[in-house]
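Shown here: the complex without one of its protein chains, the others still in place.
Entry: subunit A
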């Protein structure tokens, strides 16, 4: 699963805007300040590119907790910042889907196993269910806004978030590659100029 190029373009554009707003290329920042500005820009840009969905709202909420982030968030998100900060209209309850989902997660994959006594089969499926429950809790902590999601929404948003994260990584990798290349060009140019100067003097 992939995002369209337009997503990556929007992400890149807003991320670079964030870099400019927080003046990452100035010499006055410490390494950590710069790194945090870069991360914040990357996350806000990802939110901008994705638009309104539960995890982007969750991410804006957690990023906003730090007051220092507000200016940069507003700078990158613009009007979207207010809209994404509004309390979400409470999710329509879908208890039915939760039951269906839990059934699919808990039992579908085990239907084929018919070995063992009745007692064994029971306890192994209970264990499986417990394990699934435990891992769902872990997932909820990893997904922005995940604590308030259940069942289908949780998985759906997880997929959405993972795909967006992958795109964020891709854009950052390309940026790094190009910045290395341009730095290399810069150094080569300097070396060339130094050599010329040296040659001219002798």
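As a convention for this text, a contact is a pair of C-beta atoms (placed from the backbone, for glycine too) under 8 Å apart; a residue touches a chain by one contact, two chains touch by 3 or more; residues count from 1.
Note that contacts and distances are computed from a predicted model.
Missing chain, UniProt name from the options "G protein subunit beta 5", "Vacuolar protein sorting-associated protein 33B", "BHLH domain-containing protein" or "Transcription factor bHLH135": "Transcription factor bHLH135". Touch with the hidden chain on the side of subunit A covers residues 1, 5, 8-9, 12-13, 16, 19-20, 24-25, 27, 31, 34-35, 38-39, 42, 92, 94, 96-97, 100-101, 104-106, 108-110, 128, 131-132, 135-136, 138-139, 142-143, 152, 155-156, 158-159, 161-163, 165-166, 168-169, 171-176, 178-180, 182-183, 186.
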